[in-house]
Structures are given as C-alpha cells and as structure tokens.
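With one protein chain removed, the remaining protein chains of the complex are shown where they sit.
Letters A, B and C mark the chains in the order given here, with residues in each chain numbered from 1 onward.
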Amino acid sequence: MANVSFLEAIRQAQFEELSRDENVFLMGEDVRCNVFGTTTGFVEAFGKARVRDTPISEAGFVGAAAGASMVGMRPIVDLTIATFAYPAMDQICSIVAKSRYLYGGQARLPLVLRMCMFYGNSNAAQHSDRPYPMFMGMPGLKIIVPSNPADMKGLLKSAIRDDNPVMSFEDGTLWSSKSTVPDDDDFLVPIGVADVKREGTDVSVIAVGGSVQYALAAAETLAGEGVSVEVVDPRTLVPLDTKTILNSVRKTGRAITVDPAHQSCSAASEISATIVERAFSHLKAPVLRVTTPDTHLPFSPPIEKPLYPSPERIIAAVRKVMDS
Amino acid sequence: MANVSFLEAIRQAQFEELSRDENVFLMGEDVRCNVFGTTTGFVEAFGKARVRDTPISEAGFVGAAAGASMVGMRPIVDLTIATFAYPAMDQICSIVAKSRYLYGGQARLPLVLRMCMFYGNSNAAQHSDRPYPMFMGMPGLKIIVPSNPADMKGLLKSAIRDDNPVMSFEDGTLWSSKSTVPDDDDFLVPIGVADVKREGTDVSVIAVGGSVQYALAAAETLAGEGVSVEVVDPRTLVPLDTKTILNSVRKTGRAITVDPAHQSCSAASEISATIVERAFSHLKAPVLRVTTPDTHLPFSPPIEKPLYPSPERIIAAVRKVMDS
Amino acid sequence: MKKERLELFRRMVLIRRFESHAEACHAKGEIPGSLHTATGQEAEIVGSCMALRPDDYMVGNHRSHGHPIAKGAAINPLMAELFGRSTGVCGGKGGSMHLSDFSVGSLGETSIVGSGVPVAVGAALGASLQGSDRVSLCFFGDGATNEGAFHEGMNLAAIWNLPVIFLCENNLYGVSTPAAEVISVKDIAERGAAYTMRSEIVDGQDVDAVFDVVGAAVSRARAGEGPTLVEAKTYRFAEHAANMGRVLLERGPELEEWLKRDPIELYRSKLIAGGTAADDLLAIETEIEDEIIASLDFARNSPYPEQSEAFTDVFTEPVPIPAWLNVVEDGDG
Partner (left out) sequence: MKKERLELFRRMVLIRRFESHAEACHAKGEIPGSLHTATGQEAEIVGSCMALRPDDYMVGNHRSHGHPIAKGAAINPLMAELFGRSTGVCGGKGGSMHLSDFSVGSLGETSIVGSGVPVAVGAALGASLQGSDRVSLCFFGDGATNEGAFHEGMNLAAIWNLPVIFLCENNLYGVSTPAAEVISVKDIAERGAAYTMRSEIVDGQDVDAVFDVVGAAVSRARAGEGPTLVEAKTYRFAEHAANMGRVLLERGPELEEWLKRDPIELYRSKLIAGGTAADDLLAIETEIEDEIIASLDFARNSPYPEQSEAFTDVFTEPVPIPAWLNVVEDGDG
C-alpha cells in the first residue's frame, strides 16, 4: 500500500496493464510528452508504437481505436479533456456503442476512452463540461467516475481488462488528492458495484465523482450536529448499482443526490427518479438534488466557483430533508 | 382551420416563415428534392440559394448555419434523421450552444436545427435514436418536441422567430397523424409553455412527443374504468414548464412520466426527479416511468416494437399507482 | 485464371440476383426497413473484394449487400438477416444496411455515412501492431468524402503508413445530390493529394480493371508501402433506396448510357469473346438462382428472434430485461 495521487493512480493502472498485456496500447494527442504526468516513462518502457501520439483528429483516432479493438487490440484512448469527445461523438455513439449490437454479437470492442473533466478552474464554457449523463442514455457504453486514487486505479484496470467499451471520466478536482492504493498488480475494483463510503442512518447522500469528497466533508460536519449521513458512491454509472443505492435509501428513508453535472438529465436526476420509482414507500422526505445549475461555466473565478456542489450546499440539503 | 398532417404542418411553418422574412433560409442534405414532403414547391418559390442542398458534412453545415446566424441570417437546418446530429455534435455543443455565453452576449444565434426521430420501423440501432435528453443537459439550446400537427406548426414558427438556437425533434411516429391547424400566418405556440392535453383528477401522465398520443388513448380507456387521467404535454423540454407539471401533480397526487427515449437520464427521469423534489408532500404513490429500456433498437420488427411506450404500458402504470 | 474469372462473374451475378429477389420481397412487405441496392456497381465491389485474401479486413456502408457476398459470405444468413430472422448474420438485429459477416473479415457495414473510414484504418493499425500482413479495405460513396471522418481517417492512414485501400464507389450521386455539385474536385482521386496518398481512378464497370488496380494496391499495402485511394467510377441503376421514387431524379439519357455499361453484361461479352461458352455462364446463373431461392426458403422458414434477444449484445454480458416484457424477471433492485 502506498499513498499515491489520483494522477499517479492513472499512471500505475496504465503502466501495469501495458506491461501485462501486449495488446494494450495507448493513443491520444501529446500522450508521449506526458502533459499531466500519467505517462511518465512510457515511451521508454513500451516504445512509440504503443504510446502513440495522434493528430488532432478525435473522430479519426476514436474510430481507429474501435477498429483496432475489433481485430483483437485493447486500446486506451486519452481524449484529454471531456469536451474533446464531442468531435468524436458519432464514432462513440454510432460505432463504439452500437457495433456489437448491430452485428448481433459478432464484434467485440475492448477499448477505454479516458477523459478528464476540468472544471472550477477558469477554463470557461468550452473546456468545463462533465458530460457523462449524455452517454448514460446511450446503451453499450460502460461508464466509470472514480472518486479517489484507489478507485481510479482499480476501476481503470478493470476497464482495460473489460471486453466492452468503457468511458473513464476523470474528475480534475481530484487530481492532486491522495489515498492509499494497493501495490498488487491485480488490484481491481469491479465495474458495476457501488461503494458505501461512509455508513449512516438518517440520510443517504448519493454522490458522483468529485462530489464524493464534499459529501464526506458534509457528513463529518453533520455528524457533529448529530445527523448520521450515509455516503454512497456509485463509482460506475453504467451499469448503475441501483441495489446498493436503494438499500441505503430504504434504510435511511431520505436521499440527496449530488452530481457536478448540469442538473437537467444528470446522473443525479436519474438516481432520484429511480429512488422515487422504487423506494417511494420508504421515503420520509423529498429527494433533493445538489448539482450545477443549467447555465454555462463562466471564466471569471468568483462567479464560476459557487456554481458547483460544495459541502455547504450538501449540508443545507441534508438539513432541509431532516426538517421536512 | 384545415385538417393537416404533421409533415404538412412542417411544410407550412417553413413556407410561411421563408415568405415572411428574407433572412430565413433552409439548408440540409437533399432538401430540394423534398424526400419527406416538407419542401413541396420551395425551390420554385424561394430559389436555390435559400433552399440549399448541402454535402454530407453535418459539422460543416451546422457550423455554417451558426456563422450565418451570427451575421444576421436565420437558418433552418434540416438534419433529416436525429442520429446525423452526432457528427455535428461539437458544432452544436461548442459553437451553437455556447457562443452567446462565451462572448458575453455579443453573439446572437437565431437558428433552428430540425431532425426527425425515426423509430419503430426497423431502421436499426444507427437510425432510431431519440437523443433530446443529451441536449437537455447542454445549456443554450431550446428544445421542442411537438406531439401533433398544430403544435408542430406553431412551435416551429416560434422557433424560427426565436433569437436563440432551437432544436426541433420531430417524432416520426406522428408523421401521418392529422389535426386541425389554424390558417393564420401568425399562429404561434409559445416555447416554454406546457399544454394540458386532457384534464383529469386522479393521475397526471406527463408524456413527451410521440407518446402523448398513447397517453391520450390510455386516458380514454381508463376513463371507462372510472380513473380520471390528466395528460400533460411539456411540448418544450428546454425551457421546461415545471410550473404546469407541478400544478398538475399537486392536484392529482400521482404521476407517470412517459418518454420514448432510453430510460437512463431521459426527459422522463428529469421530470420524475423534479416532481419528487418539489411536489413530494403531494405524492400519494411512486412516480413511475414508461420509457424505452436501455438497450439498442433491433431491426427485427417483432422484437423492436414492444420496446417503446404504448397505451398498454401506460395503463398498467396508472393502475399500479392507483393501487398503491 | 479462368476459374478466377468465372468466380468474378459468379459473384457479380450472385449480388444482382440476391438484390433483385430482395427488392421483390421488400415490395411485398416481407422485408422491413429500407433497402439500398448496388445494381450497376457489382464490378467495383467484386473486383475489390476478390483482390483480398479471405483473412483481410473489410468495412462497408449502408449499401451493404454486395460487400459480404463479394467477400465470400454464405448467402442464407444474409437473406435471413434481411427478413429479420434469428438465423440472420446479425441475428436479425442489423437488417439491410448492416449485412456484415465477421467470419469473412468484415468489421461492419455502417449506415452512418463516412463512419466506417476510421474503423477500417483502425483495423489496419491493429494488423500492423500485431505484425500481421493483413490489409484493410474500406468501401464508401462519393458523398462520404465530404465527411470529416473520411479526412481524418485518410490522414491517419497516411502518416502511419497503414495497409488500407480506400475504395470510393463514386456512383455520381448521394441520394438526389449530384457529386459534381457538392464535391469541389473533378475526380475524387484528387483528394489523395491532401495526404500525399497514392490514388488511382478505375473504370468501376470493368471488373478486371478493378481487380488489377485494387490488387496492386493490396500488394503495396502488404509490402508496407502504405495506403491507396482508389476511385471507381460507377453508377447505381436503381433509386437511392427502394420506394424512394420521389428522389429518383429525372436522370434522363445519363441512365440510358450507363445501362449500356452493365458490368455483368460487359463481362459476359468479354468472357465469351475470350472463349468461355455462353452456356457455362448460363449454368452459373441457373445455379445462383437456385441458391437464392433456397435462401429465401431458409429465411422465410427461420424464426424471428426471441424478445430476450433485444437485450443481448449490448455488452458481452446481458443487460437487465424489464419485468413488463414478461420475458424473465428483472432481478435488479
């Protein structure tokens, strides 16, 4: 067990899987030069064929990864920032997500599309998206949204070994966070299994990605006030572990969903809808959402930062459902 | 008032607005040859410059429409089938949705992106999407989903006159449906206003696009059983008229959301989440969703057709909430 | 060589007859969805595919029937697919626009215009990373060359020197739109210049010419000499898709001219002139007709997929089936 950062967890996961399986290779813009520190030493270890810089052609190289995966390779595509997935949208939806189904199971597409969500740092509207909800409505794509270095490493390794396309949304607000991560080369976190990050009895806070840290902070504060918060981290949004979420809500009778995405059609909305549909009789209070409002993200720091979920907003929501 | 089809309503709306305002023009693949019947007589009336066939370059011509709109034109872009929006995704998200905001209001983008949703007819997974939920989480795009010819005409005319980007999702299952439509050249249906398509007291069924017809059919059947169903048609998903929806649910105490989109992160999920968040104390029963399950759409008719919302599924859901 | 020539003939006729019967079944309502035939284009399809090894890769598009037939796929599963049956090559999930048979090296017949280009490039990348000498053939129309995906794929293949043959089926139209109105070069082959990619123009009605040009491109690709763009000049004799009468523009004498260059009749004459007995060709045609009739029986007698099949192949693991479908219980939650 070592204490490592989120970015280092990504590096380790990639390094170990590239070492383990020669069909794994990495491609993306400027991956060799190691902009964020997730490919330190890769060119030396694996060579330029397997650590492949691409042109700025997202549709081209995502599609190429799909084609390579169909013939037995296991590409990891680094799209850098999540909005750069938009130019590749058709390849993601029409090819990556649908090929296996369309051809009745003849195709297998073991590939990973990695992208970081850079927000809260004055990157302005074109670089600040958290677009995983768009892909939750597109069957055929598994989606991981790790909230700490250990989950990041374990889920990414599972993603690379998965025989299906997996999108990895890596929350930039977690980049420098650290946690202990097993050294074991076969340390895997299963895709499709939520994690109760803190147990509690009064309110279930179901939080996604970078907002898990705020849910935990809020829970700590609220514990001091005698409110017992259970924090559930879905970890993967597709498949979504509704069982763990619903069990928690059936126990506590109250739920808050927290998600850095825009509110409309967010993962928070999906989870809230699932809760009211399937745990209604257990609910003692409305299910509130703590999300980013439906506006774009402005460059100017003082008006950008308050828009995202925060411990304060989670605390306010918890108090509200405790009072109702 | 004339009895016209959904496609004829589209033709009329476009024809009238092209006639009214010389800045309005139409572009898209094969628009001149009038594949679906929405441009009968257009080339003769408006010429080839304003009825413009494009190459198969969705990103190119959506972006070109954006640029033209910024210099004072009012383009209507016919993307034909909704999945063809994916190759244009970056232009839609990064340019169309964000330009006004990014530049602090300096830009104005009055353009309409029309696309039809072709499903239920063995078009297979690459041609059957109902992707409006993807765009509901992208601020800056108004979204209309008309459910009958009159709404289609009135909303499309409003969209063309709107100073903002509007996406028009036209449900192919409604193409041949007919209703009376005012002849008035200034007949407009306002964007952002839901319509109570049928009043009732026991259950609110909030239905989207092509599923409104099924909700109305279900309501009729249920009336025979003594169950009074209120059918609410949001008509526009952005802005969403939550007031009308919530008023209905506060009155009936029960809600079903119906949406032909895939369930995860659907408009149905968003509406359910809004209801449980803001009308919880009025709810007597779980809010159930009637949607398309999270699988792709297969070509083979007998296994495709049962996947979508139907009167039977809505009736079953209503009975369930009446019993609980 | 004689055998090979007869096989070229045979595959062209097989496509023609397959599609002709399919059109009739579509008109009768037996085949659902849309149907895009390649009638008139058989030479460029067969000439290209026959220049490949069986284990080479191939990617096609919405006009999908000819590609797998030319690559040697079994007919029954293709026909059953058109009928939406469980015995179809895609289990009834794909239909007419997606007749992709992976057992003959196909990696998809994708109906989003241009979307197959990067996939074909990726297959070539995979082959090259694996040290195999397989090549990748990509079919696309004239209209597809205006898509960004085409451009990006071409550039990738060029910079990575990948074994790809980009086969442009220039049939002069995309739906109703003349290529000349929407493509800014006279010959699509000129687009190779933007990538320093070797390009060739070939008479798409002459199956031998296509076979030779593509064959040379395949040899180069296999030898590590990189990709080629091949523009086959051809023509579709029918509408863009069955029942799209409205968009069958008045093509006037142009259609008449092209009908004179029916690739099958041209090749028949050539073979006969070269000494093949006309009866040998007729025998092939009779045999094919029987094969197609048998495939229709096969398709019609095959069952539709089970409802649960709608939920397989989303992932390698099944996804939950909702309880209301009364198939199996949704165990979840």
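Assume a contact is a pair of C-beta atoms (placed from the backbone, for glycine too) under 8 Å apart; a residue touches a chain by one contact, two chains touch by 3 or more.
These numbers were taken from a predicted model, which means no experiment stands behind them.
Undergrad: Where the complex has a chain not shown, which of A:R11, A:R74, A:K98 or A:H127 is the residue touching it?
TA: A:H127
Undergrad: Which is it among B:F6, B:F25, B:F42 or B:W175 that touches the chain not included here?
TA: Once the missing chain is taken into account, the touching residue is B:F25.
Undergrad: So one chain is hidden, and I want to know which residue out of B:A68, B:L237 or B:C265 touches that hidden chain in the complete assembly.
TA: The single option touching the absent chain is B:A68.
Undergrad: Which candidate, C:A24, C:A193 or C:L259, sits in contact with the chain we can't see?
TA: Selected residue, touching the omitted chain: C:A193.
Undergrad: Looking at A:Y86, A:Y132, A:W175 or A:Y214, which residue reaches the missing chain?
TA: A:Y86
Undergrad: By the contact definition given up top, give the residues of chain B that touch the hidden chain.
TA: So the residues of chain B touching the unseen chain are 25, 49-50, 54-55, 57, 59-73, 87, 90-91, 94-95, 99-108, 139-140, 142, 163-164, 239, 242-243, 246, 278.
Undergrad: Tell me, which residues in chain A touch the chain that this view leaves out?
TA: Residues 29-30, 32-35, 37, 53-60, 83-84, 86-87, 121-127, 293-296, 298-304, 306-307, 313, 316 of chain A touch the chain absent from view.
Undergrad: In the full complex, which bits of chain C touch the chain not displayed? Write them out.
TA: Listed in rising order, the touching residues are 146-152, 154-155, 158-159, 181-186, 190-191, 193-197.
Simple rule for what comes next: only the chains that are shown with their structure count from here on.
Undergrad: Considering only mean CA positions as chain centres, point out the chain farthest from chain A.
TA: That would be chain C.
Undergrad: Averaging only over C-alpha atoms, locate the centres of chain A and chain B and give their separation in whole Å.
TA: Their C-alpha centroids are separated by 30 Å.
Undergrad: Could you tell me the distance, in whole angstrom, between the mean C-alpha positions of chain B and chain C?
TA: A distance of 35 Å separates the two centres.
Undergrad: Provide the C-alpha centroid distance between chain A and chain C, rounded to the nearest whole angstrom.
TA: Going by mean C-alpha positions, chain A sits 38 Å from chain C.
Undergrad: Can you list every residue of chain B that touches 2 or more other chains, as numbers and ranges?
TA: Correct list: 59, 83, 86-87, 124-126, 294-296, 298.
Undergrad: For chain C, give me the residues that contact two or more of the other chains.
TA: Within chain C, the residues that touch at least two other chains are 88, 90, 92-94, 98, 110, 112, 115, 148-149, 314, 319.
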